[in-house]
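A single protein chain has been removed from this complex, and every other one stays in its place.
Order of writing sets the chain letters: A and B. Residues in each chain are counted from 1.
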Amino acid sequence: MRNRRNHTGLINGTASLISIALGLIFGFLLLLVFNASFAVSGFNNLMTTGFASSEKLAKVFYQSAPLLMTGLSVAFAFKTGLFNIGATGQYTLGAFFALMGVVQFRLPWWMGLILGMVGGALLGLIPGVCKALFNVNEVITSIMFNWIALFAVNLSINNMPLMLANAWGAINKDRTAALTSSKFMAYNPNATIPKAGLDKLLGSNYMNIGVFIAILVAVIIWIVMNRTTFGYELKACGYNRHASNYAGINAKRNIILSMTISGALAGIGGGLYYLSGTAQYTLVKSLLGMGFNGIPVALLASSNPIGTIFSALFVSYIQVGGDALQPEYSREIIDIIIAAIIYLSAFSLLMRGWIAKRLLRNQKDNTNMGDEAPAEPANEAESGVKAQ
Amino acid sequence: MSEYVIEMLNITKKFPGIIANDDITLQLKKGEIHALLGENGAGKSTLMSVLFGLYQPEAGEIKKDGEIVKINDPNDANRLNIGMVHQHFKLVEIFSVLDNIILGVEQTKNGFLQKKDARRKVMELSEKYGLQVDPDALIEDIGVGMQQRVEILKMLFRDNDILIFDEPTAVLTPQEIDELMQIMRNFAREGKSILFITHKLNEIMAVADRVTVLRKGKCIGTLDVADTDVDQLAEMMVGRKVNFSVDKAPSKPGEPALTVRNLMVGDKRHTKKKVNNVSFCVHKGEIVGIAGIDGNGQSELVYALTGLTKPESGVVYIGEHDITHNSIRERNDLGLSHIPEDRHKYGLVLDYTLAENLILKNYYTEEFQRHGFLRFDEMYRYSEELIRRFDIRSGQGSATVTRSMSGGNQQKAIVARELSLQPEVLIAVQPTRGLDVGAIEYIHKQIVAARDDRKAVLLVSLELDEVMSLSDRILVMYEGEIVAEVQGSSATAHELGLYMSGANRQAPMEVEA
Partner (left out) sequence: MKKVLSILLALVLVMGLYTFAAAEGTYEIALVTDVGNIDDHSFNQSTWEGVKAFAEDKGISYNYYRPSEDSDEARVESMKSAIDKGAKTIVCPGYLFATSAATIATQYPDVNILLIDTAPTSDKPLTNVYSILYQEEQSGYFAGYAAVKDGYTKLGFLGGMAVPAVVRYGYGFVQGADAAAVEMGLTDVTMKYWYCDSFAPSDDIKIKMDGWYTEGTEVVFACGGGIYLSAIAAATAANGKVIGVDVDQALDSDLIITSAMKNLKNSVVLALTKLYDNGGTWGDLGGTTATLGAADDCTGLPTAKDSWRFKTFTVDEYTAIFNKVKSGEIVVSNNIDTAPTVTAVTVDYQN
């Protein structure tokens, strides 16, 4: 009876894999274009570096944790019919709240993560409220709040002397405190996410339990979306707001909740990254790419929370592989190649429609449909377009 | 010169998994009114899309005046003087009547519009065929009847002589239908050829010269209307004998179940009320039908009753409870069921499975939920039961995504869900819209069965036949007001038509209860 579900999973999975393959082929072509003599070894590096050493594997995990969270944030909003393009702002505010927790209030790391979640949630709440109560498009509000968050955070950090690196023995104050500097460790030894011996195991400072926290959150989100009445309501609102309203579901409340949760997820991502001990928040005036990278992660996973785990790992893996293209390819070229691969991979959405059509055709050719034909063919074609 | 102006010969058009048109031949004579009859999904729309170049057929050819023509897009069709009045009008709401008529064939001079000649031509056509329009009125301000006239004038303005009318009577009153028929006869006399797409047998008998019947993509036959009758046509269309009358015993109304007093619903753009001081009552064990032309406040009335919008003033009771300010969920819990007019917009979450849609209104009850987690086993059990009881057919049973289901089965799913809630009051809006005869019969039976089960039913439909055959009492709505109340058994289409068009109204009624 439930084979339809498995079917969808199969289609999504195949679509993602084909898209990835297409992206990689395109990436290889770019390698050829930019520096043909190193294209083969370069592609080899791109594909194998992530698994080549435990250190690199640690980096894959390290980068994938925040990516997974922002991807999850975007995917969650997608599932509920909203486009959270504000993940980067929520991520930034989450990072700030988390850092403030461990630096200013001397809290342990897990309290920092919770604060980060709160920060992201607050920033997600605003577009949610605007959308629900005043019907202001969440894309517009969340884009604007990206910048508001960025500058508010920079302003705040600038005015919190304790937060800056130079309060802890460094000479510069263009970034936040180094949480692993000896001076800071004496002040708050529990500020960074524990490594649980994994750093020794994999031989890299990058490694901590962050990626496992992120995976756990992804699983929880999957359960919420697919097993609870709350998830049922959220998805119903996402698919068809009118029908949900008609059925007595409080669509406005769900929009607000959905954006808030989406923001909270991105906020946790900010916390995971900046409490890792390796990264310091630098006071720059451009939006952080981590939030935007969540979009292809979500698309590649067809917004499935479990799929997000794999797509985040994949994107991170490709990024680590990309770094290994140096020095034969410059960093800018590498960024172009990686972006091309990731974004082509995110075409899985298109690919899914294509595969679904193929499968459907085969199926219909093999078995007659039994009962009546589905609606008017003309309409069917139309709705097919909409469905994509 | 061929006897036929347009011939579609042996047209075959396939879609994945379905043959929409299977070897269909349709020949249109000059100066005739030719009806194209078939249920939804019979292939009428596909055939017309082929004629307009929207689809290319796998087999078959199209001839104009005996010459083979190739139609690649609607512009080609227009060059061959083929015009169409679509079921859903293709008009720019904020443009004037004149602007809509000339849209796409505007004359310009130095880049400026030249509307003078166009205006004269429109006025001439309008007088010649009795198509009264105000060329300067905005489309959004005129009624559907006049909008249809604008669509017809659009064809005439382009000098089309092959006119296709797609379900043109759906939005008209009986009187307006008569007028339209007369206009169509005038066209035919002028030598224009008319293709009249419909599923209403009476209209074919009244106006058409010949009729071609389609069923499930196949051409069943072409007949002279003079040599046939309604029963034969119906049998050709459906493939079996059809019983049009609804068998039902006289109603035995009990105590009031749904009471509405002085309900007012405003309009964002106009000062005129959408629902103006409406009062009525539906008792247990009766079906009250609301008749009226589309856009006379029926939808707004239903939205206010079900809680989708807030009324300006007035009171609504379910039984003894004042529900005027209650949420939709609270109304549902008090026993209000609602079959919405637009099943895709309101009735279903199309990307959910059938099972998920069947619990859309009670997923939160103890039956389907424990500690916030859905009980999937219960959901599937319930879904299987409803599928069996209401004979809902789909590819993969409970796990079918409803988007892939046929319209009739989608509607059955909604009816199943709403009736299974054991409602006190059922509000059924256009419950059979777009369905085939078999599904219509079935749903009508279910509604009567609900009545006999002592439910109160409020039926809102634009199909006068449906209102008349199901209702125990009929209320007629015109411009937001209830202008008449008639007993279902004694009502005639002519009488109702006069009320629906505003030509007649009863003295203000006293509200009972």
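To be clear about the criterion, contacts are C-beta pairs under 8 Å (C-beta built on N, C-alpha and C of every residue); 3 or more make two chains touch, one makes a residue touch a chain.
Just so we're clear, the structure is a prediction, and the values are computed from it rather than from any experiment.
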Can you list the shown chains that the omitted chain is in contact with? A
Given A:21, A:201 or A:220, the correct residue touching the omitted chain is A:21
Tell me which residue among A:104, A:137, A:156 or A:326 touches the hidden chain in the full complex. A:326
Please identify, in ascending order, the residues of subunit A that touch the omitted chain? 18, 21-22, 24-25, 28, 37-38, 40-41, 43-44, 55, 59, 158, 171-175, 178, 205-206, 278-280, 282-285, 319-320, 323-324, 326-328, 330-332, 358
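The criterion applied here is as follows: only the chains that are shown with their structure count from here on.
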Report, in whole Å, the distance between the mean C-alpha point of subunit A and the mean C-alpha point of subunit B. 45
Of subunit A, residues touching subunit B in the complex: 1-5, 227-230, 232, 235-236, 239-240, 242-250, 357, 360-361, 363-365, 369-381, 383, 387
Complex interface listing, subunit B residues touching subunit A: 15-18, 20, 40-41, 45-46, 49, 216-217, 306, 308, 327-329, 331-332, 338, 340, 345-353, 356, 360-361, 363-364, 368-369, 372-374, 380, 393-401, 403-409, 436
